[in-house]
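A protein chain is absent from this complex, but the other protein chains hold their places.
Letters A and B mark the chains as written, and numbering starts fresh at 1 in each.
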Amino acid sequence: MGMFSLSAMLVAALIAIAIMSLFGDNALFMSGLLQGAWLTVQITLLGSLLAVIMATTAALFRLYGAPPLRWLAVTYVEFFRGTSALVQLFWLFFVLPLFGISMDPFSVGVLGLGLNIGAYGAEVVRGAVQGVHRGQWEATTALNMTRWQALKRIILPQAFVAMIPPWGNLFIELLKSTALVSLITMSDLTFRAKTINDTTMQTIPIFTLALLTYLVMSLTITIGMRWLERASLRGMVRGRGR
Amino acid sequence: MSADIWSWSYTLEILPILANAAIVTIEATLISFVIALVLGLVLAVLRMSGAVIGWFASAFVELVRSTPLLIQIFFIFFVLPRFGITLDAFTAGIIALSLHYGCYCSEVYRAGLEAVPRGQWEACTALNFSSWNTFKNIILPQAIPPIVPALGNYLVALFKDTPLLSAIAVAELVQTAKNLGSENFRYNEPMTIVGLTFLVLSLVSAAGIRWLEQRLNRRSVR
Partner (left out) sequence: MSATTNHPMVRFEGVTKRYGALTVLDDLNLEVGRGEKVAIIGPSGSGKTTVLRMLMTLERIDGGVIWVDGEPMTHMQKNGQMVPAEPKHLRRVRSKIGMVFQHFNLFPHMTALANCTEAPMTVLGLPRREAEERAAELLNMVGLGDKKGHYPAQLSGGQQQRVAIARALAMRPKIMLFDEVTSALDPELCGEVLQVIRKLGSEHDLTMLMVTHQMGFAKEFADRVCFFYQGKICEQGEPKELFTAPKNERTQQFLRAVLEAV
């Protein structure tokens, strides 16, 4: 969808939330939902940070690492892409303590989701780096740059632009996966919606408000990433410089 | 010591129970995916038809893709009964999964349909085909093969999302593993077995998709 439609949806969702919280008891449980939403935002931000770090590391290991590092990266990516996010969370939450490693649910959430999305992100980073035209590498050789200088100054900045849209999708995937932490006792937005529903039975407004709140967060990410893409494309038209 | 961490007798005891649960998981996957395939195509055609209905279809897809599957599952399971539609957990889960992945599939279909050159439509107009015949006999057969791998990836993704049904107590793999864990106070074996099952099935299907992709590529080159 275009920027205009997305912005229109964002505004419409915000207005709908505002209007709904004016009616009946809705204002009462709205504060509970917002507290949950704040936790959701925190897990999303920290998880995204971890995902970007893991993805970049794994992709560079896989592309340029020595064989053991490459092997490690492949295992990480295949393992976390091969199993369910929920299974990974449960495993971290229920099984790791048996090996003497216990974490609080918040850390499990951030770690599990960050690792999961990071594995998908690794493929995004790898594809973007490989998508940079071979001539760019050759130019850096002709200018006698080291591989690391070439990566840092020439290749990664160009790959960065190509990575923005797929990362936008992954951040939204991560946001949506945060709902899973409600199943390991975290009071995020989904958890709040479910518990408030259990006590008040105001099913329709509660779940509608929760859905709209998630929609607002997703649209914010989408619009933000579009803006970032535009900003980094300014001046540089891809595909002509080769 | 080793029996503390892993008990083989317990493993043997729970394996048949987990195997039964695996059948529920696979059933849910296949039924949902078939519905998602049909729904996705319908949504894609609606979106491409333009006008108001197209905008609404797009907004619906955006809404579904922007919100967590888990909360959609809750929504269908808890909200629909308020409108007099009472569903058992399995059915509610199937509806949520098919809606969610139907929206993802619609994006794939749209890309496939848009990739068919305009000239194909124009040639059919010149041959005086009806739009329905053009779509069914000329456009779809060209649009589908290139997108089979992308659709296949969503099949795997859907399969990996079935554990969410445990949140409304559908007795699929993860729910069963959790139940076994809490009954026996041993989570290690059931959770690990379930994790491995997902890993193996996902890797096998990913390899299958890659194989299919190569076969399709070969065909389109000829």
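Keep in mind that, in the parts below, a residue touches a chain if its C-beta (ideal position, glycine included) is under 8 Å from a C-beta of that chain, and two chains touch if they have at least 3 such contacts.
Nothing here was measured: the structure is a model prediction, and the numbers come from that model.
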Checking the contacts here: which visible chains does the omitted one touch? A
Which residue, A:Leu10, A:Leu98, A:Met145 or A:Leu228, contacts the hidden chain when the whole complex is considered? A:Met145
Among A:Gly24, A:Pro97 or A:Pro157, residue touching the chain not depicted: A:Pro157
Who touches the missing chain here, A:Gly24, A:Gly135 or A:Gly224? A:Gly135
Quickly run down the residues of chain A that touch the omitted chain. 133, 135-136, 138-146, 149, 153-154, 157-158, 161, 235-238, 240-242
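The rule is short, and it goes like this: only the chains that are shown with their structure count from here on.
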Between chain A and chain B, the Cα-mean centres are separated in Å by 21
Along chain A, where are the residues that touch chain B in the complex? 1, 5-6, 9, 78-79, 81-88, 90-91, 94-95, 98-99, 172, 175-180, 182-183, 189-190, 193-194, 197, 203-204, 207-208, 210-211, 214-215, 218-219, 222
In the complex, chain B residues that touch chain A: 5, 55, 58-59, 62-63, 65-72, 74-75, 78-79, 82, 160-164, 166-167, 174, 177-178, 181, 187-188, 191-192, 194-195, 198-199, 202-203, 206
